[in-house]
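Here the complex is missing a single protein chain, while all its other protein chains stay put.
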Amino acid sequence: MKNVPRLLLIVLLLLCAGPGAWAARVDTVAIASPAMQKTYKAAVVLPDSYAKNKKAAYPVLYLLHGAFGHFSNWLAKTPDKSLVHRLADQYNLIIVLPEGETFSFYLDSPIDKGSQFETYLTQDVIGKIDATYRTVRRREGRVISGLSMGGHGALYLSGRHPELFAAAGSMSGALDLSTANRRLTPEEVKFRQNIFAPILGTEEANPQLYAANSVMMMADKLRANGLPLIIDCGVDDGLIDINRELHRRLVYNHTPHDYAERPGAHTWEYWQNALPYHLLFFSNVLRANGVLVP
Amino acid sequence: MKNVPRLLLIVLLLLCAGPGAWAARVDTVAIASPAMQKTYKAAVVLPDSYAKNKKAAYPVLYLLHGAFGHFSNWLAKTPDKSLVHRLADQYNLIIVLPEGETFSFYLDSPIDKGSQFETYLTQDVIGKIDATYRTVRRREGRVISGLSMGGHGALYLSGRHPELFAAAGSMSGALDLSTANRRLTPEEVKFRQNIFAPILGTEEANPQLYAANSVMMMADKLRANGLPLIIDCGVDDGLIDINRELHRRLVYNHTPHDYAERPGAHTWEYWQNALPYHLLFFSNVLRANGVLVP
Amino acid sequence: MKNVPRLLLIVLLLLCAGPGAWAARVDTVAIASPAMQKTYKAAVVLPDSYAKNKKAAYPVLYLLHGAFGHFSNWLAKTPDKSLVHRLADQYNLIIVLPEGETFSFYLDSPIDKGSQFETYLTQDVIGKIDATYRTVRRREGRVISGLSMGGHGALYLSGRHPELFAAAGSMSGALDLSTANRRLTPEEVKFRQNIFAPILGTEEANPQLYAANSVMMMADKLRANGLPLIIDCGVDDGLIDINRELHRRLVYNHTPHDYAERPGAHTWEYWQNALPYHLLFFSNVLRANGVLVP
Partner (left out) sequence: MKNVPRLLLIVLLLLCAGPGAWAARVDTVAIASPAMQKTYKAAVVLPDSYAKNKKAAYPVLYLLHGAFGHFSNWLAKTPDKSLVHRLADQYNLIIVLPEGETFSFYLDSPIDKGSQFETYLTQDVIGKIDATYRTVRRREGRVISGLSMGGHGALYLSGRHPELFAAAGSMSGALDLSTANRRLTPEEVKFRQNIFAPILGTEEANPQLYAANSVMMMADKLRANGLPLIIDCGVDDGLIDINRELHRRLVYNHTPHDYAERPGAHTWEYWQNALPYHLLFFSNVLRANGVLVP
């Protein structure tokens, strides 16, 4: 009995401690892809309350990494290494960091059977997480966000599978796969062509594939879906024009969405700053859905 | 001694309880204006920790109301009546809600000695608060925001007194006093002229007064000051064009600022949604300034 | 022989006389539509030189009218009734004013066999004009423009038939058929639905038809075609947002085009002012194509 107040004191201290204090646990989970015949790891950040609150079902944020990155980026690359843990604790939700490979763009490649990340994310990852943890196993309890390629992935996957997610976000999203729409140097064009060709073929040969898989061309689908959206980009980011363009299209076709521009470029400082705004946004959606663990 | 754990339990419960749970205390303070020879009330929302943490100096958010409003609006008009209390508790800061009268626009009227709100806010209110409470008595610990007329007031006062504030915000700000710059019906023009004339004279006779007192014309001053700024507006708000214009001017002249557009109009639902983003923004500034109470 | 100098003097006087002086001839031609089993009139404005310069082949401007209008509008409704005649004389080209009915939007209706204006314009009208007059019978000698519904028609027809036209223009174009993308009153929505339903069915039932037939969705096609384009709109026109949106999309995807905003609304004063800029633009294209009659 004497230990109870002490435990409470500790918990209270942790809750009040601000940046640096967190209790979240991180699992590394192997998630198989039958389609790709591979197994990728994912990190699962469980809020401190998860272990104690044994009857509660937790909402899940799927948080995607960018190109040339991997599943652990959000834990390893933010200047404040405890950011994701603290946000999981603060909002009482599970944050899943799945693998998207160096350049999958989170789509099912029509030409490379080894790059089927739309299927992997929407079936294998969600299935495994829901089977392994006490999650809210319906769209009302799932949200998805990401940075750069992962921002595209979050809007793309939720845009094509609105039955799976309650809301979606994009930070510094690479929202247009087309090279033709960008003002690039010949070197940049070649570089992009080389990395996109393995999953979509060349743009000259398959322009319709590039368009069909770009969030930029999904404005009417996003409106029809009606999912709450949060989109932001740094004003010094090379992708700012693309993000402004999608914002204008969503204003033009009257799709409700949060849009923000902030100081900063395509850096982890920017994403560390942006992520808490996404969590605030998602927590409002999850609370309205009645699935936030008190 | 037996009561301690019980108290902690209660506190813990309150801290974990989400919307609705808060412990903040609200004082109503009379603050005199020597210039106007009047005394106005202000509400002071103290975080729960204030009473216990007796050695800590607290940062202060000055939060301004809109036209045709009064100091208590932020406590009385949000759909969730506990919003301001909870935010004070969550971020451990004092929130001061001062009086700005129905239509002062928070400036010192050159023609009405009874409307001197720039002086009132920057001298009388800040002086009284710093004299009455354990505050951080320097710019690093003061931030200011507001809605509509109060959004203008927050950017205007901090723009002209950067030595007093560490950051500023505006929600749905009425950032341009000029009627000429707006697409209004003749009735709306007449209405605006009638309410502005007592503090600035007619715009025909004093266009330079309208320009000199409009935040819209202060973009270069805002850049020179270098204060962190957060500005947002609802896409269905009649003031959206004005806010977009200031955003463009700040992008154009490279003034770092956060800018957001969200669903919604000139309503308390919008401001209830917007305020927590301002607090998140300000908390980052205050933390970087080393004045946030842990 | 003695009459020659006198004739020359008269011609010279006419050429120098400015607004009001013109010699162009107007034919009214019946042009049958096999698809619609109807015959519509078109006005053909021949430049003064056409009768004398009997060996020259003339370029043709197809100039389309707006909704609720008819083929003769461009002759009857401009404040200056000689505008089209003078421009035909000034630039030495034939201006054809075809019929587009009150609300065909210049497309082939998939549900009304009596409204097949894409076929009518691109086959019947061009065929009849080329068979009847000394025209440049290839794309290098044909340009197309129009106002409002006709602005849409000009970009739509040339966008889908780039093999027929050398350049295209739009004044105050109604460039988006979708009602969903516009901020309209319920009465306006109902009104638009009633006039679009006969040719496209309801938008609820056939959103893809509305999108597929809107110039707004053809930005990538316009880029691929590479036709010189001139697009303008008055800043007080209810269609200005739509025109700005297409401009941004064409800037975004790097489609070369001339874009202008001018004072004015959806009025014949605006179109009278705009048309000479289109002729100047087209004359540059036709001159570069080597088909302008000296």
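In this document, chain identifiers A, B and C correspond to the written order of the chains, with residue numbering beginning at 1 in each.
We take it that contacts are C-beta pairs under 8 Å (C-beta built on N, C-alpha and C of every residue); 3 or more make two chains touch, one makes a residue touch a chain.
Note that the structure is a prediction, hence the values are computed from the model and not measured.
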item: Chains in view touching the one left out; value: B, C
item: Footprint left on chain C by the chain that the document does not show; value: 4-5, 8-9, 11-12, 15-19, 232, 235, 247, 251, 256-263, 273, 276-277, 280, 284, 287, 292, 294
item: Chain not shown, touching residues in chain B; value: 178, 180-181, 183, 207, 211, 220, 223, 241, 245, 248-249, 252-254
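One rule holds for everything that comes next: only the chains that are shown with their structure count from here on.
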item: Common touching chains of chain B and chain A; value: none
item: Rotation angle (°) superposing Cα atoms of chain A on chain C, nearest 5; value: 180
item: Between chain B and chain A, distance of the C-alpha-averaged centres to the nearest whole Å; value: 33
item: Separation of chain A from chain C, taking each centre as the mean of its C-alpha atoms, in whole Å; value: 47
